[in-house]
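Part of the complex only, each chain left as placed.
We just call them A and B in the order they show up, numbering each chain from 1.
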Amino acid sequence: MTSRPDGRADDELREVCFTRGWLEQAEGSVLVEFGRTRVLVAASVTEGVPRWRKGSGLGWVTSEYAMLPRATDTRSDRESIKGRVGGRTHEISRLIGRSLRAIIDTAALGENTVVIDCDVLQADGGTRTASITGAYVALCDAVGWLRDRNLLAGEPLRDSVAAISVGVVNGRPVLDLPYSEDSVAEVDMNVVVSGSGKFIEIQGTAEQEPFDRATLDRLLDLAAGGCARLTELQRAALGA
Amino acid sequence: MTSRPDGRADDELREVCFTRGWLEQAEGSVLVEFGRTRVLVAASVTEGVPRWRKGSGLGWVTSEYAMLPRATDTRSDRESIKGRVGGRTHEISRLIGRSLRAIIDTAALGENTVVIDCDVLQADGGTRTASITGAYVALCDAVGWLRDRNLLAGEPLRDSVAAISVGVVNGRPVLDLPYSEDSVAEVDMNVVVSGSGKFIEIQGTAEQEPFDRATLDRLLDLAAGGCARLTELQRAALGA
């Protein structure tokens, strides 16, 4: 039996590290690392909400994801220079935003907006799942900032949220794929799970071969286990 | 027990209709209807492949999705006027392309390109799943056009592909949601399935409430059944 390139067990996460407060000016921030993948997450609070939401009494949480040009092995052109944001960037930004909104009580948030910027400084697979997992930590700090200033209408965090990638590599379902595995995976799946263990988002793609129900079940098991472990690590990082 | 707005059973498709050859100039085309949702699909063949693929001996299949401004209940601005393609449009275009490539043998296609345009003329939920399901039919006709001209290097269609939406509405898992159900669904999932019954893509989102494994299983059952029925309808439309 061949082992994984970094020697991990099939159901084992890479080393995960949260450095809270990496930015001194943001209301919440964290440098999150899943192995060599490093994402700088900043949570920015502004009073008020977008125009279409004004007067609703509800807050708003949104996210933007981007990659530095040399986050990857070879340099990519900047989307600002190209003058348009690519499909992949849009897709991940929307995913992060939806994932966070799934565990936020926007009424309790009051008419405040939190924008979560996830900028990938170094990419080695799993940038979207690291972003979501780190975004929750930064969001907690931003909510704490609002709480300290009595700007909340209640407790907006209904649950926590974490995300992990799973996939089938050489016919074997594995957890938390680095780029070397991700690029050859037959099936690639990203799963977003709440702290209470429910599914928030499932995105599975047959990169090479359609997959059957048994494989899907095994991937979901792996993901559930990985997210449970991430939930613990988030709690530890938050000192909760 | 409350019934669905259009009286269908929970596991029942809307009326599905394929009108092949709707365009007289395209190598393949179909007007596909899922109830009131109408998508005009055109498959355009060009000899040769994009530059990054030249000399590989492999063909290419890609897709673009768009909506007419008045496909929906209220008019939307054109993306051409706005000067940029929105995230949702990008996301669906990419999904359709991936779904088709999952069942295509690009070596057998030879160095030919097939571009599948899915233009939503009228939208009532399920536009992406109707697009994928119709795109397969148009792709078959385009492949037939290539076959008739001896431009293929083999048989490129390894399988068929269909897609359907499922969701949880008022706590009940249902199949093929029109807009009136989609807009209030607690969970929304799009499933792409091969003709042989394997999964090609799963995209599930908790719109309001995270969902448990049992709900997920029920939704996957519904989707598998719906796609099997669509596969039959595709075969009938293709006279196969």
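Just so it is clear, a residue touches a chain if its C-beta (ideal position, glycine included) is under 8 Å from a C-beta of that chain, and two chains touch if they have at least 3 such contacts.
This one's a predicted model, so the numbers in the text were calculated from it and none came from an experiment.
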| item | value |
| --- | --- |
| Whole-assembly copy number, given 2 chains displayed | 6 |
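In this section, only the chains that are shown with their structure count from here on.
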| item | value |
| --- | --- |
| Degree value of the rotation bringing subunit A onto subunit B, based on Cα positions, nearest 5 | 180 |
| CA centroid of subunit A to CA centroid of subunit B, Å | 28 |
| Of all residues in subunit A, those that touch subunit B in their complex | 84-88, 90-91, 93-94, 98, 102-103, 159, 189, 193-194, 196, 198-206, 209-213, 216, 220 |
